[in-house]
Structure formats: structure tokens, C-alpha cells
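One chain of protein is taken out of this complex; the other chains stay put.
Coming up: chain A.
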Amino acid sequence: MRIPTPLRRPSFIRPLLRPFRDARRPFALMATGIGVQLASCLLLAVPWLTVNPSHPLLVIAAVLAPLAVVAAATPWLTAVQRERFRALVRVDIPEARQGAGRYGIGTRAGRRQAVYHLLAGPLVALGGALTALLGLVSCCAATVYVWVWALPTWWRLSQSGYTTQAAYLTAAGLAGLYATAWLTGALARADGRTALRLLGPSREERLARRVEDLTERRADVVDAADAERRRIERDLHDGAQQRLVSMAVNLGLAKVTLPDLPDDARKVIDEAHREAKEAIAELSSLVRGLHPAVLEDRGLDAALSGIAARAPLPVRLKVDLASRPSPTIEAVAYFVVSEALTNVVKHAQASGADVTVERFGGILLVVVSDDGVGGADVSPGGTGLAGLAKRVASVDGTFSISSPPGGPTVVTVELPCAL
């Protein structure tokens, strides 16, 4: 519904009021900031107000003792400040990490926080207090016409040009009020930035956390992809593959049990049987490329001996693992050997290949070598080797290949595996 024009606030007033409306939150922030800082300043002043030390040693103690108290109260003060920023300006200051079992001023984060509570905070509060003073003075000046009538008549009579001066004062006061609003905002921003820097985690810590975070997330993605492969394998095996086998069995039975079929029908059944068996073989090889059940059940040794035995050239396999690596690492290692051997068969014209899988501490070393012609191509979009390198990199592994023209080709992959 449209509000009739006369009832609305005249449109030229709103922009004029905006700086003050925008300054509401910063103002609250600065007011509470001054409050908190005033409390700690009072604490610093306690010895001087109560005992008034005279001896030099006592003076030193009077300075240091309240400082120590503030330093000790750092975690608590930090919590108060964090709450202040969160509640008033919706700024979340992340917790800085303090080493295990360490707390407060003993840590680097604690020392940075103390710097805020003892130096940056008071400075900003001082600025806030001065701004507040400016605001108060400006307010008085701007409203001069309101209270000037309250002054004694004799004073007004003695000050002949006071109405002109009052006009200047009003203008200056209004300007001062705008300046106050602007300064409050600027100080609140400065306070927020300083607090984020000093009370929150340091830049290094933030980056370290980000790296940790990303590493964890990437590991999750890789694990999820791996789990998905296993799920697809299971689904294919329990579903499509069983059906295909059943179909092939029925077709095979038809061939055996219906000897009097006309030649045409026999041909059709033969063809269908052959196709079904080929489909089973294709599906099996697809499943093996995804994540074979034997890998999950029996581990790398059993799964790799399957690949080696199926390879059309002699493969010497040596797997030496005391315990099983994580499923994801096993899957990558399996993929490496499978792809590398496929490459050997396709391109190397080799007469044999060697596969070695060993564990050295936290490293799983996979080496696939052949005695072929060499000159393998690792450029993206080239052979399967580029995809292999990517999959190895996805788990922070290293991939290297040596394949001079004339051979031999050696693919070396190192995969990290937690002990």
C-alpha cells in the first residue's frame, strides 16, 4: 500500500540522518569498549588510589602487580571481548589455538591477546572517549538556540553579536556531530580489525588451519569417491552380473538340451550365448578396473596377483606388506599397477614386467618396470599415465617415470600410509 506523501518522512531528511543511524552499532561497541577498558584501567590504578607507594620497589610492584593481574585475566578478558564483538557488530573472532595444556600468557596467542587488552584496547577506548567528548561538545553547540534563552538577560545584553555567533556555533556543532558519527564508525572498524588480528588466530595459524581444513576435505572427497566405486562394484556384481550369468546359463542349457533345433535357431542361440559371455567378461573387467572385491576382502597381494596372472606377458610380482594400508591407499596402489601394466601391454612391446610393492615406514612404494621400448608419454590427454599421476596426487603421493627411448620404463609411485 502506498503511504500518502504528506505522512512520510520528507525524503531529504533520510540521507541526512543516515550517518547517525549507521553509527548506532559502532556507538554501542565503543561504549561497551570504553566500559571494559575503564574497568581494567581502574584495576591498574588500584595501588595508587589505595596505598600510594613511595619506595621505588613498591612503585615497581604497584605497576607490575595489576599488569600481572590483567595478564592472568587474559583468557577471561578475551572471552568478554569476543562476546562484545559477536553480540554488537556480529563479528565472530575465531578462537586462537593455544598449545595443548598451555594457557593464557604462556602462549604466543596469549601474549598477542595481552597486547590487545593492555595497549590496543586502551588506545581505541581513549579515542572513543575523545570522540564522545567531541560529540557532547558538538551537541551543546548545535543546540545553542535552545538553551541560550536560559542564560541571564544581563549576559545576553552585554554580548551584542551573540545571535550571529550562535549561528556559527550551531553550524560547527552540526559538523561536529557528523564528525562524531564518522569517527565512531572508523574507530569501531579499527577496533574490530585489531581485535581480529590480536585476539583471533594469527595469519600463519589461519593459513595452517586452512591447509588442514582443505587437506581433510580433500581426503574426504577422495575417500567418498573410493567408497562410491566400491558401492558401484557391489551393485554391478550383485545385480547385472548375476543376471547376465543366469541368462548365459539358460542359453547354454538351451544349446545342450535342445539338440533337434533347426540350424537357424541354433545359430541365434549360439550367438546370444556368446554375446552374454562377452558381456560377463566385459562387466568383470569393468568391475576390476573400479574396485575389485578381492582388493577389499584380501588386500593388495591377492588382488595384484590376479592382475599379474591375467596379464598377457610374464609379470614378476613381489608384495611385501606386514599390515594393510588404508582402503583408499590400497585402491590407488591397485590402480597404479593395473594402469601401468595396461600401458606396458599396449605400448612397451616388453617381454616381461616387474611389480614391487613395499612399505618403508609411512611410505608405500610401488614400482612397475618393464624391458620394453621406453619413450612413454605423460602429457595430459596422452596415455593413462597422466590420469595415474592425478590419482596419485589426490592422496599426496609422488609419481615419477623414467622412460628413455629404447627403454626400460620404470614407474615409481610413493604413497603416504599412516602406520
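Heads up, the rule we're going with is that a residue touches a chain if its C-beta (ideal position, glycine included) is under 8 Å from a C-beta of that chain, and two chains touch if they have at least 3 such contacts; residues count from 1.
The rule is short, and it goes like this: contacts and distances are computed from a predicted model.
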Worksheet entry | Name of the absent chain as recorded in UniProt (options "DNA-binding NarL/FixJ family response regulator", "NADH-quinone oxidoreductase subunit J", "Cytochrome C556" or "Glycolate oxidase iron-sulfur subunit") | "DNA-binding NarL/FixJ family response regulator"
Response to the item:
Of A:186, A:302 or A:393, the residue that touches the missing chain is A:302
Worksheet item: Of the residues A:163, A:242 or A:398, which one touches the chain left out of the display?
Response: A:242
Practice prompt. For the chain that's not shown, point to the residue among A:107, A:250, A:356 or A:412 touching it.
Written response: A:250
Practice prompt. Based on the whole complex, identify which of A:21, A:218, A:231 or A:310 touches the chain you can't see.
Written response: A:310
Practice prompt. State which residues belonging to chain A touch the missing partner chain.
Written response: 237-238, 242-246, 248-250, 252-253, 255-257, 273, 276-277, 280-281, 284, 292-294, 297-298, 302, 305-306, 308-310, 314-317
